[in-house]
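What you see is part of a larger complex, with each chain still in position.
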Amino acid sequence: MRPSVQEMIASSNGKKNKKVIEKIMPVLLFLIASVSVLTSVGIVVTLIVETITFFTRVPFFDFIFGTTWLPFSNKDAQFGILPLIVGTLKVTLIATVVAVPIGISAAIYLSEYASENVRRILKPILEVLAGVPTIVYGFFALTFVTPILQSVFPEIKIFNAISPGIVVGIMIIPMIASLSEDAMSSVPKSIREGALAMGSTKFEVAWKITVPAALSGIIASVVLAVSRAIGETMIVSLAAGSTPRFDGDFTGSIQTMTAYIVQVSKGDAGYGTTIYYSIYAVGFTLFVFTMLMNILAGYVSKRFREEY
Amino acid sequence: GSTDTGQETSSGEAGVEGTVSGDGSSTVAPIMEGIVEEYAGVQPGVQVTVGTSGTGGGFEKFIQGETDFSNASRPIKEEEAASLEEAGIEYTEFQLAYDGLSVVVSQENDWVEDLSVEDLKKLWVEDGSTKKWSDINPEWPDEEVVFYAPGTDSGTFDYFNEVILEEEDLVSSATLSEDDNTLVQGIQADPNAIGFFGYAYYVANQDTLKVVSIDGVEPNNETIESGEYAPLSRPLFTYANNASLTDNEAAYDFMTYTLENAGAMADAVGYVALPQEGYDEGLTELEALK
Amino acid sequence: MRYIEQQAVVKRMNGRLIANNIFKYLFLAATLVALVALVILLYRIVSQGMGHLSIEFLTNFASRFPEKAGIKAALVGSLWLMLVVAPTSIILGVGSAIYLEEYAKQNRITTFIRMNISNLAGVPSVVFGLLGLTIFVRAMALGNSILAAGFTMSLLILPVIVVGAQEAIRSVPNELRDASFGMGATKWQTIVKIILPAAIPGILTGSILALSRAIGETAPLIVIGVPVIIQFLPVGVMDTFTALPMQIYDWSSRPQPEFQTVAAAGIMVLMAVLLFMNSIAVIIRNKFDKRY
Amino acid sequence: MTTIVTEKALTEELVNDSAKKAVYETNQLNLWYGANHALKNIDLEIMENEVTAIIGPSGCGKSTYLKTLNRMVELVPSVKTSGEILYRGRNIFDNDYGVEELRTRVGMVFQKPNPFPKSIYDNIAYGPRIHGIKNKKILDEIVEKSLRGAAIWDEVKDRLNENAYSISGGQQQRICIARALAIEPDVILMDEPTSALDPISTLKVEELVQELKKDYSIIIVTHNMQQAARISDKTAFFLNGEVIEYDKTDTIFSNPSDKRTEDYISGRFG
């Protein structure tokens, strides 16, 4: 007869080993989790060191309040970042106008109307849309959307803010749709049933119950998508042009912060020139922007959180 | 094996192995691509990589000692040369080919045939006024000129800037793009458009664009090679790290092959070869470095 | 007294039902807009690139002759890239997620790490490119090797993987943890034997989607300075390489119109890789859906 | 637990009964969840202004039957039904019978309190609002009346603008009842309305049900037999999707005619 299980357990010698692992793993995992913090530190340090050099050459206030961005000028190069910010905002604005209504509508359709099977098919397809490389979108904007726009509105130039704006919008639709759908689906079924049992139509349930209840999640998804639009690079590099402009015109060539970084990365500026340092200053501005968006997202989702 | 270059190769002693890396001008890239492609057949043991970070970006890496050679669509700048000296890197400049900057308009434009260098400057320099075609020639339409130019951070632009603008600012209404193909598209569609870019892009789009002769000279292989198409033809270069040539057998072998084949390759991809003496000079210089 | 008149209710009912229907189709239409965009996108690429697609296209190196140009170096390079990115980002991502979900106490450091991760998720990829250039390419002297690009991409998609893995781990019912602890299992045993196996479908789906983002990213590669002219295949992670989006970007800026077709064919290959990865994610998700 | 029913009382009740009308008549109702036959040949007649209790062990089909009465069960895609349910004489399965209309007439209270994540006021005003009542004064009146009707006015009258999830579970459940009352339904369906509540809240809800039957017909599902005995007029005992016995509550609990009913009531299973 074999010994009892408890005896075998008592005699099994894995014990010491176990204790050591139990002690080591939390520390190891903590170190792994710290990599993301190191990444942020790395980003900030990388950007700041070069940015500081930049500010020894260009006064800080000229940079953040300047309305002319002329880095390549031979006579007097000017580094006022506002035109790049305005360019970024133009594209972001259009992308938001396109993506928010469509994205949220799609989310409502998926979470409130679509059957399980339809949702199972549509969601992965939307994910494909989110996964299309941005360079592909860039050519799509330049060679398809822009010509269509031009045939309707002849005043639109080959490079403009509208076409890349629309395409960036298309790119972030899945993000809004999918995250908002998650937020709506996590509204308990029982609450929906409560409303249906009172004789509400599906639309009333969606509009008056689900959307308000999921509002914090929906807004957070929008903020996240907007920060993706701000940081989008290849689409604007290809289709928005490279003319930094401080005005309200959407039909002509513009330049965004990201496109400027790519322009210099692919370009001719020598190491150690002010232009070289300027990409770090622009990168840092971009980083600050996305950080602000993130703080906003955190605030918004707290502020609009409905309890249930 | 090489069929299209037609050059006899003095390199290619079998069994050379190693890695060679270069970076730099995207204008030079098509020539380099052809050379690397052929070279891979001749010397399979040598691994060559060439980046396209632009002339400036290439020099940046060259200064850091990260590359064996650096392609350039303009001569090295003083600052860059100074940095190289500081870093203790000795280098040699080799000329590879000529590129003719082509000034083009749409085929729908039926008035412009020829412009002088002064006309170009008048058109392209920012002076606060709106530019109309009739400003150049009263017989031309009273329409606003639409400008297209390569990105201000490219070697191509740099060259135009130096010889036409003479360091004045570019007209601010110009549409700029890093991608020359989009310039082609923009100019094609608009009769009032004018733009400039590398000769190769004109050659590839001859049927939709109209090239403007400068002071009566139209860019073609002869006028560019002879220097008659002045001042808008420019030499393309590669700069080699001397230490690499001495220490790295593969780098030396590849550079030899490059100089032997650059001319034919340039013609094949839409640039203009140097007169043969140009390459021979380079080869002599190279030999001296071994 | 009655406030709700049945007659009024019935009268209004019609309008409400019509509104319901109208909105249903509006919402459906919005969903279809996205799909139509995808279809047009795919159609254009396929119709342009199909003619160039062939076995030779997959087995040839790039060439100055459009008809001979192939994508071998870029395809293999991208696969090598994934070979670095997948293990790096999944180990880091899942490790962080385990720490945050299973070990972290509710304190300021934890909150800071969480905030930091959600913040990183919004940082543009160009900025990661600048980070990679400074840290991996220059400071760590990895040059523009597969390793340098792979680390950069890993950090870029790390937040996505962490968040996905956190969600997957969180959705493992607490009852399973209780059952394991109740048998005298230690925490690490419970994590390895119960939680991770149960969470693996979720973790994998999230990771695959994140990896498919990494395979299509162009901007960081441009900033790092990944070369495109390359006539050999890498054999180790320290080798230089080129990747699909770089090659496509390069082709599309060539003067000869034939190269536009080559670029489209390249995009088709990239999209095929992506669709392949996404469908694996979908299969995993559907297979393991609702098991407890 | 035996209650002695005198001749006289019995007669009185029968007289009462004959005066009452049926709100629901269920005829040969069958229901399947996919292949699972969850309700089998149900025949039941439910009377106006009474409390009808439905009891039975877990999984016997109580909730399913209740949800069929307002067609909420159709939210499960795999559901199939046969037979008919007449509500006030009209078959609710008729093609031209709008579910929204039916549900406006038939209120429902669920097992777990499920207020909307809105203020208490907005919870109650939700129903009237979707039916087009916009007038603030009328809404105020309805809210007050419904909250009073659900015996919770005094507890919440000073915090009508607070989120409904900020109050206790028992209060939430009464808010849900008030919400159902606000559209002045004809019938109220309750699915184990007290099972998530503490003893004191349970008592309050039970008292409320007794109160409400003056104006409404109430059908209540419960696990708790004592509760059924305490508050209902009629009781139906379900087992495996069938109605085993349906009778006056007193009869069911004192003198069940089926052995299985007796076993269940005496706690032999369930």
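All chains are identified by letter, namely A, B, C and D, in their written order; residue positions are counted from 1 within each chain.
To be clear about the criterion, a residue touches a chain if its C-beta (ideal position, glycine included) is under 8 Å from a C-beta of that chain, and two chains touch if they have at least 3 such contacts.
None of these values were measured; they are calculated from a predicted model.
K.L.:
Indicate the composition of the complete complex by giving a copy number for each shown chain label.
P.N.:
A x1, B x1, C x1, D x2
Following the convention adopted for this analysis, only the chains that are shown with their structure count from here on.
K.L.:
Please work out which of A-B and C-D is bridged by more C-beta pairs in contact, and write that pair.
P.N.:
A-B
K.L.:
Using mean CA coordinates as chain centres, what's the chain C-chain D distance in Å?
P.N.:
Averaging C-alpha atoms per chain gives centres 50 Å apart.
K.L.:
How many angstrom lie between the CA centroids of chain A and chain C, rounded to a whole number?
P.N.:
Each chain reduced to its C-alpha mean, chain A and chain C end up 14 Å apart.
K.L.:
Take the average of all CA coordinates in chain B, do the same for chain D, and state the distance between these two points in whole angstrom.
P.N.:
Computed from C-alpha means, the inter-chain centre distance equals 84 Å.
K.L.:
Give the residues of chain D touching no fewer than two other chains, as numbers and ranges.
P.N.:
100-101, 104, 130-131, 183
K.L.:
I need the residues of chain B touching at least two other chains; which ones are they?
P.N.:
Residue numbers touching two or more other chains: 26, 52-53, 57, 64, 178-179.
K.L.:
Which two-chain combinations qualify as touching?
P.N.:
Touching chain pairs, listed by label, come out as A-B, A-C, A-D, B-C, C-D.
K.L.:
Going by the contact rule set out above, which residues of chain D touch chain A in the complex?
P.N.:
Chain D reaches chain A through residues 70, 72, 75, 77, 99-104, 107-108, 110, 112, 114-118, 126-127, 130-131, 163, 165-166, 176, 179-180, 183.
K.L.:
Under the touch definition given earlier, write down the residues of chain C that touch chain D in their complex.
P.N.:
On the chain C side, the touching residues are 2-4, 6, 8-10, 12-13, 16-17.
K.L.:
For chain C, which residues count as touching chain B in their complex?
P.N.:
61-64, 138, 143-144, 225-232, 239-240, 250, 252-257, 260
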